[in-house]
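A single protein chain has been removed from this complex, and every other one stays in its place.
For clarity, chains are labelled A and B in written order, and residue numbers in each chain start from 1.
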Amino acid sequence: MTAGAGSAQAEGPQPPPASVRPRRPESAPPPRLPDYVLRQPHGTYHALNPTTKLVIAFAEAAIAFGVRGWIGPIAVLVVLAITAFAAGVARRMVPFALATIPLVISILLVNTLLYPGAHDVIVRVGPLAPTWSGLTAALQATLRVIAFALSAAILGLTTPTDDLLSDLERRGLGRRGTFVIGSAIRMVPRMGERASEITDSQRARGMDTQGSVLRRVRGVIPLAGPMIYGALTEVEEQTMALEARAFSAPARRTVIRVLPDSATQRIVRWVLFLGAIAAVAAEISGRLHLP
Amino acid sequence: MTLRLAAARYRYAGTPRDVLDRVDLEVAPGRVTGLVGANESGKSTVCLVASGLAPASIGGRLEGSVTMDGVETVTLAPHEHAQRCGVLFQNPTTQLSGTAVTVWEEVAFGPRNLGLDVPQIIERVEWALETLGIALLAPKDPVRLSGGQAQLVALASVLALRPAYLVLDEPTSQLDPQGTRLVGEALAGLAAETGTGILIVEHKTELLAAMAHDVVVLDAGRVALSGPAGGVLADPRLADLGVEPPAAVRLLRAIEAAGLARDAQLIAAVEQPVA
Partner (left out) sequence: MSIPITLESVVFVYPDGTRALDGVDLRIGSGEQVAIVGQNGSGKSTLVRQLNGLLRPTEGRVLIDGTDAAALHVAQLAAKVGLAFQNPDRQIFAGRVRAEVAFGPRNLGRADADVERAVDEALEAVGLSRTGEANPYDLGYSRRKLLAIASILAMRTPVVILDEPTTGQDARGVARVRAIIERLSEEGRTVVTISHDMRFVAETARRIVVMRAGRIALDGTPAEVFAEPNWPALASTYLEPTLPARVGARLGLVGTPTEAALVEAIGASRPVG
């Protein structure tokens, strides 16, 4: 086709043309997907459509945060506990609840001690004056945070990321949107790995990770710098690798796993979605009309 | 039918000078072309240009001509490049999607992007895995693979688009000796059995001595040497160009330099392939 194309082929054995490639014999049965790709999910909750589970998580988080007082977060936690046991993931949710501890502690301390405008002091300890209203607000906030973490956890534990992404894409989220969500999700475990490598590298150079506040503030740059640089180069590499795999092809992506869905689930999704919004709206408008 | 760079000049976006200076290079079907040179001599840039990622995906300015089977690559969209010329980088982990549950689905990612029907996807995925001899990895979780295995899965993912050419930028640099051997053997088999034309950047000249038909040496963005692998890898100028000659070449040269007879027994002992 091009001039001089034959020159490089002058030496060595003549290869077969690129088009000659092993093909399936005509008589072979039609190919089918392996079982490990079809993966029939076990259990009712796992088998729900990924978007249904996403809407459930959304509704739980919305009610936990939107419906004030004790009712919202407690109702959501009860529902979460029941679904977690039913789905058989209760044990694996424990670490997610534990992960909220640092945030919970700071919420408890700050609110209990510094709740604005509260005078119902529990007990005075030197300069500290914890208040009942502060404690109540703190406990409610804590329950909300835990409910939120667990609603995300149950979604993650029962839904492979790929399934959620392809279901959202099928519903019209679009390839780019899917990519943005997907790359954010896949960044999380790598961020952890990268952070520990960076910390090791800087500690090996004598950086003190303990000590005074000033020291720690100064220690942020040696940790954050490589973190940001690494994230940027990784995104660049990943973008090129995706292009190399025809990510920007105009065709509609093929769905290989047909994910279960039903009319009932569709109704449940709308009811939950609208119901959660209605509950939050009622709460807010109710508040607004209060004298 | 070739992948061909003719008088190619390229400069990255936002930089003042060309990093490639009239590079001529050709990759023919079924042949492996090794690309070597000192660090920062332009090898990775050649990979980006040859695979069409530059300028299509990363910008910059390309002059001269880069053609695949006679078609100027600048006229092609990125997904069209991908089906003609696959590209593989050093780091296996960033090349995998990170969301696929099994290796099988990871390899299916590219064919799915093309919107192929399910039987075609199955055929391509299985073909890619079998060609590289990694069919047994298919049910595994991609994040639980060794470096060499992950690199082969990344290669299979690119192969599933059935490109006529492959461009590989130091595919073994992050791998241990076992991983290097796995990838090296798979690539040599690929060229021989499927007629894929391969351009490979590689510091390990032993690997090139074993698998490359031709070798091109870059120096500061220009082609300094090129020709059949045996001749170029034994060229006395290689070391001055920042490239370590293969062990056998160095050894024969050392024997000669010491004034020892290069008798038949000695040469046979050096050149006998490793069992």
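We adopt the following convention: contacts are C-beta pairs under 8 Å (C-beta built on N, C-alpha and C of every residue); 3 or more make two chains touch, one makes a residue touch a chain.
Quantities reported herein were computed from a predicted structural model and do not represent experimental measurements.
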Touching the missing chain, which residues of chain A? 194, 197-198, 200-208, 221-226, 229-230, 233
Counting contacts across the full complex, list the positions on chain B that touch the omitted chain. 37-40, 146-147, 170, 173-179, 181, 203, 239, 242-244, 247-248, 250-251, 254-255, 258-261, 263, 265-266, 269-270, 272, 274
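By definition in this document, only the chains that are shown with their structure count from here on.
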Distance between chain centroids, defined by C-alpha means - chain A, chain B (Å): 36
Residue ranges of chain B touching chain A (in the complex, touch as defined): 1-2, 4, 26-31, 33, 48, 51, 53, 56-58, 67, 69-70, 77-79, 81-83, 86-89, 91, 93-95, 97-102, 104-105, 108-119, 121-123, 126-127, 130-131, 138-139, 143, 154, 157-158, 161-162, 164, 191-192, 194-197, 213-214, 228
In the complex with chain B, residue positions of chain A that touch it: 1-2, 4-5, 7-9, 11-12, 14-18, 20-24, 30-34, 36-37, 39, 160-162, 165, 182-183, 185-186, 189-190, 234, 237-256
